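Before we start, here is the structure in question, set down as structure tokens.
With one protein chain held back, the other chains of the complex are shown just where they sit.
The first chain written gets the first letter, and so on, giving A and B; residue counts start at 1 in each chain.
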Amino acid sequence: MQHAHPAAHAPEHETTTGLDHRKLLMWAFLGSDCLLFGALISTYMIYRGRSLAGPFPNGPEGVFDIPFTSVSAFVLLMSSLTMVLALAASQRGHIRGMRVWLIATALLGTVFLGGQFFEFTAFVAEGLTPATNVFGTSFFTLTGFHGAHVTLGVIILLSLVVVSLRGGLPKEESLTVEIAGLYWHFVDIVWIVIFTLVYLIPAPLPPHAG
Amino acid sequence: MATITGSMVGVLRRPTSHYGVWSWMTTVDHKRIGVLYGVTSFIFFLIGGVEALVLRLQLAFPDGKVVDPEVFNQLFTMHATTMVFLVIMPLSAAFFNFLIPLQIGARDVAFPRLNAFSYWVFVAGGVFINSSFLFGGAPNAGWFGYANLTSRAFNAGSGVDFWALGLLGLGTASLAASFNFIVTILNMRAPGMTMMRMPLFTWMTLVVAFLLIFAMPIIAVALIQLELDRSPLATNFFNPANGGDPILWQHLFWLFGHPEVYILILPAMGIVSEVLPTFARKPLFGYPAVVFAGVFIGFMGWGVWAHHMFTVGLGPVANSVFAVTTMFIAVPTGIKIFNWIATLWGGSLKFTTAMLFSIGFISMFIIGGLSGLTHASPPTDYQQQDTYYIVAHFHYVLFGGSILALFSGFYFWWPKGTGKLLDEGLGKLNFWLMIIGMNLTFGPMHILGLNGMPRRIYTYPSGMGWEFWNLIETAGSLVIALSVLVFIINVVRTSRNGKEAGPDPWDGRTLEWSIPSPPPEYNFATVPVVQGRDAFWIEKYGLHGGEGAHHAAPPSHTAGSGNGDGHAIHMPQGSYLPMVTAFGQTLMLAGVIFGYWLSGVGLVIMLGGVYAWCSEPVSD
Partner (left out) sequence: MRNLAQSSLPARAATGLAKGATLSSRRSAAASFLSLVLVGVLALFITSCSGKDPQDTLSSVGEVAKKQQELFWIIFAWAALVFVLVQGLLLFILFRFRRRSENEMPAQTHGNTRLEIAWTLAPVVILVSVAIPTVASIFDLAKEHDVSMQVKVIGHQWWWEFQYPGLGVVTANELHLPVGEVVAFDLQSADVIHSFWVPKLAGKQDVVPGRSNPLTIKVDEPGTFLGQCAELCGIQHAQMKFRVVVQEKAQFDQWVKDQRTPVQPPGDPAMVKGSLIVQQKCSACHTIQGLAGAVGKVGPTLTHIGGRGTIAAGVLNNTPENLARWIRDPQEVKRGALMPNLGLTEDEIQAVVPYLLSLK
């Protein structure tokens, strides 16, 4: 830490597109990640209403608790707002403000993850595990992958806070916050899609379901 | 920060040497990584080739007894897995690692350490999959591992796990490389190198990189679903007893698998598009059409996957739709072929070994394309699907296509990489043996397929009318083996006393020929300014050049002039961390088979690697 390395981080020369390498990388990654969720969501949609035995997502004995999940979806949505505020603070050079908003974003993400943990536990208590039926199989995998993405996001946000506490995130480095923000917003948007398709649109009950 | 890194990794101090084994292990130089990719995947090529020879020996005669049925299934699974994921893909990677920065006038790739990481993940993944032979049996369910033959109930051994986890690992290698090259190509072009001035090989690499970043997540999801089904969680993705559908696997696999076909062939098309104009002394005919045809193939490649599934029972409407889309993907392919042929028309054709391989590519690829047309039609495919006819088809496309083009690339760029020319006499012997061998091996497979011989059978009785051609095929496979041997002899002999190549042995057209062979670490002493397509050709002959055969001017950025003598140019330093991170990731995957504690160890190593990586400066 004795030597500062301003040169190591400053862009060496102009890029052809004008976009920073890292930002372009993040966009490419998010494009790729779309297909990951695309495949997981497709699997869930294909298996809608094809479970041979319960518990089912909705219907009289459905496991979904829409009001609860709506609240946690709202929490995650709000975290996008705090992320925007963190970036704005960073770009204005309000380093303390940036830290506060980063921590707030991470906190909201953690609350969402807590909600997911609670939901999973409740479902297992009601007899739905990944092995129970194709609903359990595809539901836990899809939402589990999303949860893993949120977890990674929280780790990134907290790492930024640590880096910033060591003086590593000055105003000139706000691009790093911006790139982390891209990831965070993406994860939020994916949740909106999942929430709509999985929770809000009721799945048909299988013909043989009791 | 450097000291923190130093103390963290303990003995692993920052590598500084430019020579010796460690300098190669820690290199982040795209050219060295390209060479490493090439050597490693060539070794896998030999392994996959030996597997193929054993398969051919077993089938040479009816009721063959060379290997037992289980081993046979493992060998054809590993032959295909190796050739697709450990040979053609990484060999293409070898070329684009070595060439892309040279072709676009850049000094490096956008993320040099990420590049090293993809290489090490690839090596680790390849070794991991092949190690299954030592741990109770290799995968045996075919290279597309159709569910539910891969479920625990029908496949209790760990071969399938090695396969699935290994491919997941290799997927990260491809993703990392693709992200890197997308950014490099879009962002690091020399001044004047607009998109429509990029060499064709660079263009095709860009298309392939996009295909990869969209295709890899899909196969990753399928493989994860498979492993979850096989894990203690016992999910039901492909378990029909509990509502799962094995056909889901086929959709996901081929949604990846068809773009994968273009991932395998587009780099080859890129190579050919560089070689033909060079030895015809003419620019590529209809450059924009060839570029757009490649991009169009990249798009269309997503809409044809179910043609691998015509016999699954998707219904007449789905089969018709996919038949029509499949036929129409032949249009851009046709455009490319006609443009290559038109490039040759009116040219001054010099039949070097590289040129012969490229012409061989066109000729063989046409055969593969035309046989493809006969099973683009579902009613005829109902007879051809899963027979040797299909095996013939994809070997004409992948061997006659990709492998011939990659060999063309070897002969073409070998002097650039090593500074020495491969021997042309041995090279031509290599070419003729290979083209005769491949036609003897794969040509008769058309006949056998139409004569009702299914693929993936370890034995057949006499009296089916299959004996003669099977024997010919086995003989042909030995001829191919001989041709590869000639190539190896050529490489060994040339490395001892090959002719010096000089910077521009072929009267090249693109920027890589403007710098010394082998290129210095920093590639370009002064960053070139690009005037048009075929940038170096223009430098030599002028914008409307070609009036005379004399070099108008000596290459301008070969050696340093003024302040650009290379020593002042700062290049990123080597690093252990990509290798450490790759090792950790592979341990993590291996832990799924050997015990989750190992995954834990791997995770710690990987996270440590990533953390140190993030805090390690590009150079001390």
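In this text, a residue touches a chain if its C-beta (ideal position, glycine included) is under 8 Å from a C-beta of that chain, and two chains touch if they have at least 3 such contacts.
All values derive from a computational prediction rather than experimental measurement.
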Which displayed chains the hidden chain touches across the whole complex: B
Sole contact to the chain not displayed, among B:P15, B:G49 or B:P246: B:P246
Selected from B:T26, B:T81 or B:N148 as touching the chain missing from the view: B:N148
Hidden partner chain, touching residue among B:I367, B:L398 or B:A481: B:I367
Among B:P15, B:G49 or B:P283, residue touching the chain not depicted: B:P283
Chain B, residues in touch with the chain not shown (by the definition above): 68-70, 73, 140-142, 146, 148-149, 154, 240, 244-247, 280-283, 285-289, 311-313, 315-316, 319-320, 323-324, 327-328, 330-331, 334-335, 337-339, 341-342, 344-351, 359, 362-363, 366-367, 370-371, 373-374, 376-387, 436, 439-440, 443-444, 446-447, 450-454, 456-460, 463-466, 468, 472, 544-549
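Everything that follows uses one rule, which is that only the chains that are shown with their structure count from here on.
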Distance between chain centroids, defined by C-alpha means - chain A, chain B (Å): 33
Contacting residues of chain A [partner chain B, same complex]: 1-3, 5, 8, 15-17, 19, 21, 24-25, 28-29, 31-33, 35-36, 38-40, 43, 46-47, 50-52, 129-131, 133-134, 136-138, 140-141
Residues of chain B that touch chain A when the two form their complex: 1-4, 110-111, 175, 178-180, 182-183, 186-189, 193, 213-218, 220-222, 224-225, 228, 233-237, 242-245, 248, 252, 255, 617-619
